[in-house]
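Just one protein chain is left out here, and the rest sit where they should.
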Amino acid sequence: MSRFLRNQGWVAGLFALLVFLFVVTKLIQPGYGSGDFGSLARAVLPYAFAVAAQTVVVIAGGIDLSVAAMMALTSVTAASMMNGASEEYALFVVPFVLAMGLVLGALNGILIVVTRVPDIVVTLAMLFVLQGAALLVLEAPGGAAAEWLKASVIGTVPIPGLPDWAGAWVPKALVLLFVCLCIVWIPLRRSRLGLSIYAIGSNELAAFRSGVPVARTRIVAYALSGLFAALGGLSLTISTGIGAPIPGPYLLASVAAVVLGGVALGGGKGGLLGPIIAVFVLRLVRTDLTLLAIDPNVTAIIEGLIMVAVVMFGAFITMRSRPAGATA
Amino acid sequence: MTTNPSPQSPLLDATGVAKNYGAVAALRNASLSVLPGEVHALMGANGAGKSTLVKILTGAIKSEAGRILIRGQQLDVRSPADARRAGLLPVYQEPALIPDLDVLSNLRLTGTPVEPFRAWVRELGIPDLDIRETARHIPLAVLRVLDLARALAVEPDVLLLDEMTAALPANLAEKVLEVVRRQGDAGRSVIFISHRFVEISALCDRATVLRDGSTVGVVDIEPGIEERIVEMMLGTRIEKTRVTARAANDVVIAGGGRPRLSVRNLQLGTKLNDVSFDLANGEVAGVFALEGQGQEELFAALAGSIRPTGGSIDVDGAPVKFSHPSDAIQAGIAYVPGDRAEALAMQRSVRENIALPFSAALRKWGPIRMRREQVVVSGAIGRLQIDTRAQGEVQRLSGGNQQKVTIARWIAANARTILCFDPTRGIDVGTKQEIYKLLRELAGQGKSVLFYTSEMEEVQRVCDRVIVIFGGRVVDTFPVEEADEAALMRAAYGLPRGAKADVGILAEVKPGSNAEAAS
Amino acid sequence: MTDIATMPQPVSFGRRLKRFMADRPPIPLIILLIILVVILQILRPGIVNERWIANTAKFAIPLAILAGCQTMTMLTGGIDLSVGTVATMSAFIMATQIVNQDPTVAFLLAMLPAVLIGLVNGIGVGVFRVHPLIMTLGTSLIGTGFLQVYQRTVIASGAKIPGFLNWLGTGLTYGFPNALFLFVPVAVLIVFMLNRTGFGRLLYAVGDNERAARLSGVRYWQVITALYVLSSLLAGITGLLYIGLIKAPSLSLAEPLVLPSVAAAVIGGTSIFGGRGGYTGTIIGALILTVLTTLLTILQMPEGGRRILFGFIVLFVTAAYLRIVEDR
Partner (left out) sequence: TAAGKYTIGISNTVQGNGWREEMICAMKAQALASGEVAKLNIAHRNTDAAGQLEDIRNLISAKVDAIVVNPADPAGIKAGLEEATKAGIVVVAVDQAVTEPSAYIISNNQEEYAYLGAKWLFQQMGGKGDVFYMRGAAGASADSDRDKGFKRALAEFPDVKVAQEVFTGWQQDQAKQQILSFLATGTPINGIWTSGIDNVIVDALVEQQAPMVPVVGADNAGFVGQLSSVKGLVGAAVTNPGSIGGAGITLALQILDGKKPAQQTVLVQPQLWENATEEGKAKLKSVVDPSLSPEWPVSISIPDWTTYTKEQIVACKGPGE
């Protein structure tokens, strides 16, 4: 039990915070219902994929500043490919765009390994490159998305045996999110590859000495990040029906959620669940601020304060929980 | 070189291996040949290049020259993963478990079968391991054993153990030795690095001796071989200058004066129990202990690095509480840690490293008086005879010179008390002599030194008195005249002074080894 | 594996040249800068004239000062993402307070948020050990929020650019930008501080090996707090200079300088992991970026292509520089 708390305590606390926020939301707006929850799930979608993309590389001991630009590029690519094309064509577009994310992510990793330039600089340079590429694909917002794709995040998933009122609380967007993340993450987490990603983030030397192919693992981590970012880009196209070449606010949001989710920026620690819950928390805070009609200017302050306060709190308990006599 | 004609062809055969770290030649011309089924000792003084050779054999670092044959074939071992595939499995001097993964994940990472691992762990004396525990939270000694069990579980052809037993308590060390010997009996080869002759003679068939990066001999282990090995290890440096260094200085122990440092009932979690002793002005007090008996914690507590949980420390008769090393420094107490990497800013110059304490206090943040600093720093450099050819970055200095920088810093700062934790680690014999002399000189000037060493003979060369620690307690305090190696060893194992009991954990394993242990 | 490595070899000219440059890091950077200028001159003959040099300096100076903040924080292994917000805040407050206040009072008011944000950053990083990226990101969000709130209170009074700042930002003396009157002392001071003062030594020491610094009696939190306050103060002063140059107070005035300031420090050879680097390289890094921007502006190519080129050039310059300096 105590180990569970030590390993999962942060995620559990975050989850409790999320539940608390739902209660608060219900108090502010008694009419808050399943439909509103569906809206929340749809809003979470691109952020969740962005944060998943960031989480993988942060666990591997890196950072990816190109996440948002990658989402923009994959989004405009998908939107322009589907523009005027048949519904079936989208069946080809989706895997194409995902493969593109994978390859471009791997390119990030390869550049880091080959040039030996720090991650933060390589991905910063790639931020400009991908942004530029997005502008070449679509100079202005536009394009289209297949109807069936758009429908894939609207409404709920009928689950046999579940009463209607409960089924209403299972929005498609949420199911889609969890299916996509689980398909990639769960097998990965259990696999040797996944462990290698943790290993190079935790202690690169020890990982190397344990026989982990460090360079290859780093490339794979970035490739996965690219894949998640492509999912994020697709989800943007799906929810808005267009592609926009200017990156949205996903980079900073992803870094913030990663840290709130209990993933150490040094690497090696944490999982995907925490950051995803953190995304829900941040989006729900946003909802609550809107429901309360708080002065928009104050919301930026509140969001910043929450970020700083939670992280400071985390640092504070780490400091407290260190064994007596340990160095400060 | 002692040839040992053998009907078998070697399993592993390395010749002419060389490796340079910048200005430091870690290996010049090392060779090593291991037969199937043999437990082969790799011996050499500190810094002789043993660990470096193990790292090269297992692909952790690249050599610059040399030829490595495995089963007669020249395999390209570029990474530990390749070595693993070739049947070579190391347990390095530093733990290799991933700190943030639990044990099970660590096993999966290396493709180690779990059940054999568990069996080995039990065999190695840890019956109740929780395989779900994160490596970061496991004590160092247990981690070392797990590292070994992980290697054993895949049944490697050649097992390379680098100072496996150094950090282990006696009971675990004994189990490890048993297991290793059985490996040999089962026809697998083991390369075994240790500084402990008892272990070598109990375990090994042959030994390869390294000196200054070159193989200087291969010998069969037989009774009485120790002197040969020591001779080979140390080369011409063998002539013993016992106590002469000390005698050269007239020891002035300030009799009757207040002790410089007075420690009473010091307590630190489970690591230190009720430690009490005094350190006088003008005295070099030795601390002797086996690995991991609480000596590191004692030094850290005196240096203000960690806070004791009980007891008191008095400096010049006045009680002090250190909450940060700067408090200790303020009281004139400086700490030279054993690990250079802990004490030096590796990318900075020698000068900056030596002058670092001058800038530490808030009121010293302003412009530096470069001329004055230059004088003080070069004084210290001169005094320790630091080779400053590569002084732009400390990391380019040789290990011994790095170690000298850590000491020079406090000579420059004129600290009144120096806590030296194994300051001669990885230092060559010439430099060692200089350091011994320096410490004596400091004492001659009325300063006091607390000196921990892992090498027994240093105690007699440098110290006035020796404090022996075992299991976090002071078990004995000798005047140096009585501190011969046998007496020290006995005390270090917690045996009462004067007891005639056999020393060494393997006393009953191999009759006849006690004689060597005491020699 | 061969025996060649152990034999003495005649040192080739290339190797000697490389060693020469490796020991004098600014030289390869200056060469890179000259190459860029030559390319510019070839593309637009006649562009490199006195006026162009003055303009380049005008824009490089604010960037170089902010990059100085990054250099100092990066030496300790940190980063300061709040400099953009701090600079914007002091610029905006100065421009709006000068309308009704005495210039000294306005100046003090303008520097107040800089000090506060620096202090909070320093305490968060130095005492609570929050990751600098998150800490400075959080405070910059909070700062932006406060600026928005403040902005509404001064709409009625309008804004004015003090003549002195105007003179400093845009004026020329004998063809030299007046901004040099601010920059030269600041640069000399930073270089002097990093090389010749106790505080500068501590920045390097703390970033190189915090434990070693601690054992030498250095109190980490003091150094870090002072550092972030200093960084914020410099950012605040940059804001004042920048408003004199741009002459239009907006709520996102200096934000676009943040990422380039990081890039300038990295190109200039400061290690993002701490302990290595210096300000001279950073200044040249800022010049390189400014020239690069001009170069891309005059290239007749789509915006997307420009950004792609920018990203790749930044990556190439950093990688080439690392190769030259690191491999001895």
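Brief remarks follow.
Lettered A, B and C in written order, each chain numbered from 1.
Here, a contact is a pair of C-beta atoms (placed from the backbone, for glycine too) under 8 Å apart; a residue touches a chain by one contact, two chains touch by 3 or more.
It should be emphasised that the depicted structure is a prediction, and the values quoted were computed from it without experimental measurement.
Within the full complex, the chain left out of the display is in contact with A, C.
Checked against the full complex, the one of C:47, C:127, C:180 or C:233 touching the unshown chain is C:47. Of A:54, A:123, A:239 or A:254, it is A:239 that touches the chain left out of the display.
As for the chain not pictured, it touches chain C at residues 44, 46-47, 49, 51-52, 55, 58-59, 144, 148, 151-152, 155-159, 170, 242, 245-254, 256-257, 290, 293-294, 297-298, 300, 303-304. Residue-level contact of chain A with the missing chain is found at 29, 31-32, 36, 39, 42-43, 46, 134-135, 138-142, 150, 154, 236, 239-242, 244-249, 283, 286-287, 290-291, 293, 295-297, 299-300.
In this text, only the chains that are shown with their structure count from here on.
Common neighbours of chain A and chain C, listed by label, are B. Centre-to-centre separation between chain A and chain C, using Cα means, comes to 30 Å. Chain centres here are Cα averages; for chain B and chain C they lie 45 Å apart. The multi-chain contact residues of chain B, meaning those touching 2 or more other chains, are 305, 324.
The residues of chain A that reach two or more other chains are 327, listed in rising order. Against chain C, in their complex, chain B makes its touches with residues 16, 18, 63-68, 303, 305, 324-326, 329-330, 335, 337, 341-348, 352, 355-362, 364-368, 370, 409.
On the side of chain A, the complex with chain B involves touching residues 3, 7, 192, 195-196, 198-199, 201-203, 206-213, 268-269, 323-328. Within the complex formed with chain B, the residues of chain C that make contact are 1-6, 192, 196-199, 201-202, 204-205, 208-209, 211-219, 222, 226, 275-276.
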